[in-house]
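I'd like to ask some things about the structure below.
Yeah, one chain of the complex is gone here, protein chain that is, but the others are all in their spots.
This part shows subunit A:
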Amino acid sequence: MASVSEMYDVGWEEMRDKLRKWREDNFRNSEQIVDVGEELISEHGSKLGDDIWIIYEQVMIAALDCSRDDLALTCLQELRKQFPDSHRVKRLSGMRLEALERYDEANKHYDAILQEDPTNTAARKRKISILKAQGKSTEAIRELNEYLEQFVGDQEAWHELSELYINEHDYGKAAFCLEELMMTNPHNHLYCEQYAEVKYTQGGLENLELSRKYFAQALRLNNRNMRALFGLYMSASHIAASPKVSAKVKKDNMKYASWAASQINRAYKSLKRFVKHLCVTNAINYIHFSNRI
């Protein structure tokens, strides 16, 4: 099988930089990370300097994702040799046990870390992940709520909690989590847009109006967010179609909806390859008369 460097004609520095980019952007493209990382470590390990340790960690986690226990164990053993008492490495051992579905052993591992360091957030979050993996959503939600009472600033945790609530169809609580995230990240268009989606799903006129406002806000923060644009169209259309609104509200929302529709059509038309079946004009008219889910 051809090596990554042969197939893509890249040198080891580019491979190392790619891995760093994936690390920084928190991508979960595990198969690619394994391909690139495994080759980088085995062929160019000596050139990486101290970078090699964080690469071992990244490749180990990706290897767990791909059921490559052989590779994961190799990386783990190197890390254990280099950092014998590290809690960070102990957490990786725990993750390996999780991947092998040895949850009781993994939990013991994390409990041992927490005995020595009760503030270790990583171990606590892994324990919650185990609950999630076992399908124990209620317990996971409860533990995560308790965690957030102590670690109020942990955005990853708030986001995870919002997803857990959405999966349980508890949209009100999911919205609360997203409100926390929006407060601390007022310029993040993704949180705005997700909040709008949750409000829309909750339903009811008041939530629809809120959802329209937040779709609009997301669009203001990033005018290329297609979900926000579609969302603005959908929410405005539904408000305009509601029998409970005044004539003025109806008129305003029809204006917003038709603006959004024209922007959507513009976005599709601006694609150099304008594909006929992506014609949105007819679809937009059709949405007007569709029922809500």
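In this text, a residue touches a chain if its C-beta (ideal position, glycine included) is under 8 Å from a C-beta of that chain, and two chains touch if they have at least 3 such contacts; residues count from 1.
Keep this in mind: contacts and distances are computed from a predicted model.
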| item | value |
| --- | --- |
| Name per UniProt, for the chain absent here [options: "Myotubularin-related protein 9", "MPN domain-containing protein", "AP complex subunit beta" or "GPI-anchor transamidase"] | "MPN domain-containing protein" |
| Touching residue (missing chain; options A:151, A:176 or A:268) | A:268 |
| Options A:38, A:143, A:180 or A:197, residue touching the unrepresented chain | A:197 |
| Identified contact with the non-displayed chain, of A:44, A:227 or A:250 | A:227 |
| Footprint left on subunit A by the chain that the document does not show | 28, 31, 65, 133, 135, 163, 166-167, 169, 194, 196-198, 200-201, 211, 226-227, 230-231, 234-235, 267-268, 271, 273, 275-280, 282-283, 286-287, 290-293 |
